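Apart from one protein chain that is not included, each protein chain of the complex appears where it belongs.
By letter and in written order, the chains are A and B; residue numbering begins at 1 in each of them.
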Amino acid sequence: MDIPYTTHEREDTGLYNAKLGIWLFLASEVMLFGALFSAYILLRVGAEPGTWPHGLLNVPLGTINTLVLICSSVTVVMAWASLKMNQFNKFRIYQGITVLCALIFLVIKTFEYQDKFLHYEVIKNDGTIVDGHLVKKSADSITLHVSHGTHGKEKHDHKVQPVSGTNAAEASASPAAADHHEEVTVMMSDVKKMGNYGPKHNTYMAIYFTLTGLHGLHVIGGALVIAYLWLPGAKMWKTDPERFTNRIEVSGLFWHFVDLVWIFLFPVLYLL
Amino acid sequence: MQHSTTDTHHAGAHHDAHHHEELGFWRKYIFSTDHKVIGIQYALTSLVFLFIGFTLIALMRYQLAYPGQPIPIVGGLLDSLFKGMASGGVMSGDLYNAFGAMHGTIMVFLAIVPLAFAAFGNYVVPLQIGAPDMCFPRINMASYWVFFLGGVIMLVSFFIPGGPAQAGWTSYSPLAVIIPTDGQTYWLIGMVFLITSSLLGAVNFLATIIQLRAPGMTWMRLPFFVWAQFVTGFILLLAFPPLEAAGIMQLMDKVFGTSFFMPTGLMISGNPADISGGGSPLLWQHLFWFLGHPEVYVLILPAMGIVCEILCNNIRKPIWGYKSLVYSALAVGFISFIVWAHHMYLTGMGTAISTFFQTTTMIISIPSVIILTVFFISLWGGSMRFNTPMLFVLAFLPMFGIGGLTGLPLGFNFVDLHLHDTYYVIAHFHYVVAPGTIFALFGGIYYWYPKVTGRFMSESLGKIHFVTSFIFMNLIFQPMFAQGMAGMLRRMSDGGANYSVAQNPGVAGALSESVLYSNVLVSIAAWCLGLAQIPFIYNFLTSWKFGKKVTSDNPWQATTLEWQTPTPPPHGNFTTTPAVYRGPYEYSVPGAATDFSPQNEPLKTQKA
Partner (left out) sequence: MMKYLGLPILASEHGADVDKLILYVHYLMGALFVGWLSYFIYTLIRFRKKSNPKANYYGVSSHASTYVEGAVVVVEAILLIGFAVPLWAKVVDRFPPEAESTQVRVVAEQFAWNFRYPGKDGVFGKQDIKLVGSSNPLGYDPADEAGKDDIVPPLNEMVVPVNKPVIVYISSKDVIHSFKVAPFRITQDAIPGLSIPTWFKPTEVGRYLINCAQLCGNSHAFMKAYVEVRDQAGYDQWVTEKTASTANSAGGFE
């Protein structure tokens, strides 16, 4: 006996097996991200009033990424529709765009991540804070590129305070006080605490990296499957077109879910 | 009856002709996609884990009975295996906590769930619904191997420096994060594997039950076992992901130093912790128990399903109130998602929230009462055969009853003021999972063994196994109620000695001599329970080759579809798609030729 309903729908449920399977799987995914969103809400509500950071992320990049994903959601449907209409070449084009969108998304995300990892906050022994992007770091000093106005942190005035005795030499050596940019070097012996804007920085960065990281893994997974079905897996179109179309539909459903999660993530992390 | 036996040779021939290939050993027994092989793999693996879980508690029980004394025989071994954690053969607090956490974890996630859900479910569900296999055989195989890897990770964690996780199976933060061992990291990664495996399994079971029911197998004709697995599947599907999310966050806390569950101002051994703070320890508890409570119904529902099958078969009459049973199981499934905070009554809960959770906790006890009532009432008018599976199942009823009833006081947070985290809680849930679920699983093993192997397990050894297990289980867990009432706390590496009258002269309300002495009795009973498993293990292993052969494909004269296949069922299960004409438990139908009418036997009027 063979397993029934692998390609054709069962009458009373109106579904073929894989489609039901992906819906069930997505239900569990909803619970997974739901739990993380609840964690976000709880952490945010529980934070000391006024300490939840805003404006740390690059909204234009986030917007581009949102558009990229929405675009890919459209092409995924078009790809499936092309197969339904028996136009395999169009499928190749549309699905190619989907894969490309996924890549663009990941590249942009990588830049955003890198930006955070290079962004340092240095708290000095005298309590002043230097906040900026890493220029160079050595065993006994750290140089940050401090720029104004991008981060909306009220600590900015500290940065332009005269550098204290020990690192005066470095400070004068660095191309000092250009209008909006300057490099500040701090001796390690002056540093009370320092760290980048990685997940450890605060609970906001923690949930940001966890949510987007997990989402990123989903994007990678989805893109790999779609890419596989786009090139080597497409052989099946010749042997079993109906089943192949179903596979495209199922992978498309997953992709929609991944996009949908981002649609929630974007406002929650970037805008609110 | 004529149709019930199928010619085995024919089945084999059909199978070969169809696939044009003989599967090699590896594909057939190791990386098999056949649900029956996978079921057996799950069963054997989880039995081994059951044994490991027991070994851990057997060692811990020595320390509870004789605190500070070296463990005889194996003490030296522990010392050399766990460097510095058992010097002189005495378990340190660290090792006790490690074993305790791993006992809970292994029993729940690596023994009972895989045995009750994955092993029995895999083997029996497709057969009972008349399906050739699971919906997604390859995902099924993946599910087993992911589970296996998760188990390996858990086992490996025993042998890393610092030992395995030590913060209880509940892994409360911040403790879980600040204990200086990587054991917790292994635990979390292991859990992610186990959860993934369960999710794959759950999707597969649900899809199979929804899609692959044979013609005529309507929802209300499903054997209750299938219903139980169906509800269990939904619980796993929806309750596990939040734990996975929580696990990822705790992993971030542990590995990347984030503060999801770490509050501001935390001190670690006298120094301010190097973290940002701002997290919430209670968040972990909510996420854990959001899984944790539904999880306990995952432990019991499949057991109830097995009970129903074996019970009906041996009272030779239909279940009384099939629909109530099904609806109650569904109700339990739904409500189990909204009672979780009854594990957190004493975390500083206000009136409104605690009223909500007390009410839901009382409400969820009602369907459980109905389920048990259905089983009890069904006995009336039966013609009972007391074979080994039936004995275990009959014992299940009062044992689950005791466990369930003692859940009621715990459901009131005012009572919890006294009983929370005492041995009363330990006794409550062990009555449900040990003499409850484990007995049902034993029953299931004795019952389906002939279908799997074509041979019976020995009845006389089985009865010895039953009687001794029954006695010792009760001797272990009954005294714990009294200990708990007297205020003895759980997770005490010294069995409460430090809180005893002897060590606190003149202090009112310290633990009395007799409460502590119960520890010794309980421990002895626990070791005897271990010995009582020897007949079982012997029986289980030898019957495979030497047991009494079955003379029919349906040795128990049962009605459900799994007995209408060849023995053991070939790849693909049925030679032709079975058609179903009647409900699952049509025993002693008035006017029928035999006292059982299989589901695929056409009704008289429909006979051509």
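Rule of thumb we're sticking to: contacts are C-beta pairs under 8 Å (C-beta built on N, C-alpha and C of every residue); 3 or more make two chains touch, one makes a residue touch a chain.
In this text the structure is predicted, and so the values were computed from the model without any measurement.
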Chains still shown that are in contact with the chain withheld from the display:
B
Just one of B:Ser32, B:Thr406 or B:Thr468 touches the chain that is missing; which is it?
B:Thr406
For the chain left out of this view, which of B:Ile30, B:Leu346, B:Ile534 or B:Leu603 touches it?
B:Leu346
Given B:Ile464, B:Ala482, B:Ile524 or B:Val550, the residue that touches the chain left out of view is B:Ala482
Considering the complete complex, identify which of B:Ala331, B:Leu394 or B:Leu529 is in touch with the unshown chain.
B:Leu394
Only one of B:Thr359, B:Thr577 or B:Thr594 touches the unshown chain, namely B:Thr359
Tell me which stretches of subunit B touch the chain missing from the display.
92-94, 96-97, 166-168, 172, 174-175, 178-179, 263-272, 277, 280-282, 315-318, 320, 346-351, 354-355, 358-359, 362, 365-366, 369-370, 372-373, 376-386, 394, 397-398, 401-402, 405-406, 408-409, 412-422, 482, 485-487, 489, 491-494, 496-499, 504, 506-510, 587-590, 595
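Operating definition for what follows: only the chains that are shown with their structure count from here on.
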Taking each chain's centre as the mean position of its Cα atoms, how many Å separate subunit A from subunit B?
39
Subunit A contact footprint on subunit B (complex, rising order):
131-133, 135-137, 139, 199, 202-204, 206-207, 210-212, 237-242, 244-246, 248-249, 252, 256-260, 264, 275-276, 278-280, 283, 287, 290, 572-577
Considering the complex alone, what residue numbers of subunit A touch subunit B?
1-5, 10, 13, 15, 17-18, 20-21, 24-25, 27-29, 31-36, 39, 42-43, 46-48, 51, 198-203, 205-207, 209-210, 214
